Structures are given as structure tokens and as C-alpha cells.
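To start, the structure itself, in C-alpha cells.
The complex appears here minus one protein chain, its other protein chains still in place.
Chain naming follows the written order as A, B and C, and within any one chain the residues start at number 1.
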Amino acid sequence: MVKIVFFASIREVLGCASLDLNIGKGVSLSRLVAMLGEQRGELWCVALTAENVRVAVNQELVQGDPLLSIGDEIAFFPPVTGG
Amino acid sequence: MVKIVFFASIREVLGCASLDLNIGKGVSLSRLVAMLGEQRGELWCVALTAENVRVAVNQELVQGDPLLSIGDEIAFFPPVTGG
Amino acid sequence: MSQKIIIQEAPFRMQDEYQKLKSVTRAVGAVAIFVGVVRDINDGADVHGLHLEHYPGMTEREIGKILAMAEDRWPLHAATVIHRVGALDPGDEIVLVGIAAGHRGDAFAACEFVIDYLKTRATFWKKEQTSEGEGWLTTREADLSAAATWEE
Partner (left out) sequence: MSQKIIIQEAPFRMQDEYQKLKSVTRAVGAVAIFVGVVRDINDGADVHGLHLEHYPGMTEREIGKILAMAEDRWPLHAATVIHRVGALDPGDEIVLVGIAAGHRGDAFAACEFVIDYLKTRATFWKKEQTSEGEGWLTTREADLSAAATWEE
């Protein structure tokens, strides 16, 4: 199981703030996104792979396509606009 | 008549915060300092011509040896150290 | 360096934050404080209000990293970052960054560094209500280049 969280415009587009997903060992980030697309539809695939989507694993920004571990918290969000 | 004012270390060295002096027309700053030295002694001449002494006429910093006018306020002070 | 990082809905009081910063040690000679305020206009549209969302946990970690970078660069005595979330109106304070240091050059540089990095790294998002409708803000080019200047 991993926890997946969404923020700001992505949360709104998906209509979802967080969900839990059962994944096996050795699942990559891109595989996770593909799984979400298969389960929830094309909208998810598009929203989570858009060019400016940031991804954090366990609250650390990641780049590329890391492998995920059971218990990870994966976050998808747009570029930040605070301050 | 001109008004002459002294600040900080110069005021302390001279033991004088301000004085009025009768001068004629066309007196230069250097002549004023010479007059003060003649009237009040060598200490004044030294203190007012030291390398880092700043001079303001009517609250504007001056350089060189300007001519003074009746009613001017002439100030002698060391480099500033506020803030 | 003494540090304080707070994310809250409530307003903050400048005076209280200033007092804390200047009182950490008697070696403090300079306090620089920046406050960001909701403007009533942005990109030409009247702003009626903002909603600020953040990623609890990650936000505090990111700000902690920014303060650690600042502390590596300049000798500092104290740093405070307070960022508000939730509904804000024009005129409301959004963010306070305060730095106490021995000397003013360090306090100014660190204060500007922290707000510049916060703008591009801390996980906050603003949704703006304007006369033309409601929408999520996008990153300003000026903010990206402000943060980039520190990396030169």
C-alpha cells in the first residue's frame, strides 16, 4: 500500500485529495501513474503526466522514474506559488 | 555675522558647541578658520583643518574654499557614524 | 541559530516576531523583516481574495532546508518564517521572513534569499478570486529568476 496525495489545481481537476493504493514491490513511479490511468480513466493519465507536474516521494521532490516502496507517500502538485 | 557650530569630537576638543562671529563681505572659509585660530589659539586651527573634518554651509556639505555670506551657518564635524 | 517556522491560518503580529528575533542574544545588531501583503490588483485584474493551500509536513521541511542554506552562507543569530494559509483578503499579510544577525549586510541578504527560495520551493499554492473569476496562480518568471540569481 502507498498513499497518494494531490494538491491545488491537480486535486481540483481529479476531484480527489488523497487515496491509498495497493502496489507490489518494485513498482516505478511511471507504472503507478499508468495504474491510476487504467483504473480511473484518461483524465488522470493526462493530469499526472502534464509537463509541469511536480512529484514528491515522502515529501522530497523526485525527478525521473524512481522505484516506490510500500508505505511511501507520493504527492503530485503544480509549481508552487506561495510567498 | 555668521553662526558657527561644532559637533561630536570637534565640539568636545574645542569645548564649544556654537558661536557667532562678525565677518565682512567676501570672507572665504579658509579665512574664517584663520580668524578663529588667531582669536582662539592654535588648537582651533589644528582641530578645524584636520584631514577628515567635514564642513557644511547652511546645512549643505561643501568642498574647497567657498566664499561666505552674512547670515550663513557654518558647521564643522567629523565623519558621520550613525545608523 | 535559533529558528521558528510556522504555517497558520491566524494573523501574526509584527511586534511579537520582531521582539523574539532581536532578543535571542545581545549580539544582535541588525534585524531585517520582510512582510508580503495581498495586493488588491494582480496582472491588471481586481483581486477580491485569495485562498492559500499547502502540503503540511513537506512545507515545513522545505523551509527548514532553505533556512539551513541561509545559515551556511551568512552568520545569523535567528530566523523566523511565518506563512499563512486559508482564506485571505486584500491587505492581509501572507508571509513574514525575519532575520537577526550581527551585521546588516548579512541580515538583508539572508532575508531576501529566504523569501526568494520560499517563493519557488516551499509547497504553497494560491487561488485568486478576481473580477474575472477564480483561478490558480502560475509561477511568475520574476520569482524564478530572483531565486536563480543566488545560484550564480
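Rule of thumb we're sticking to: contacts are C-beta pairs under 8 Å (C-beta built on N, C-alpha and C of every residue); 3 or more make two chains touch, one makes a residue touch a chain.
Quantities reported herein were computed from a predicted structural model and do not represent experimental measurements.
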Shown chains that the omitted chain touches within the full complex: B, C
Hidden partner chain, touching residue among C:52, C:107, C:122 or C:137: C:107
Interface with the undisplayed chain - residues on chain C: 13-15, 18, 22, 26-41, 90-91, 93, 102-105, 107-108, 111-112, 115, 142, 146
For chain B, residues in touch with the removed chain: 5, 7-9, 12, 56, 59-60, 75, 77-83
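Going forward, only the chains that are shown with their structure count from here on.
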Intercentroid distance (Cα basis), chain B paired with chain A, Å: 75
For chain B paired with chain C, centre-to-centre distance based on mean C-alpha positions, whole Å: 49
Length of the line joining the C-alpha centres of chain A and chain C, rounded to whole Å: 27
Residues within chain B bordering two or more other chains: none
Junction residues of chain C, two or more chains touched: none
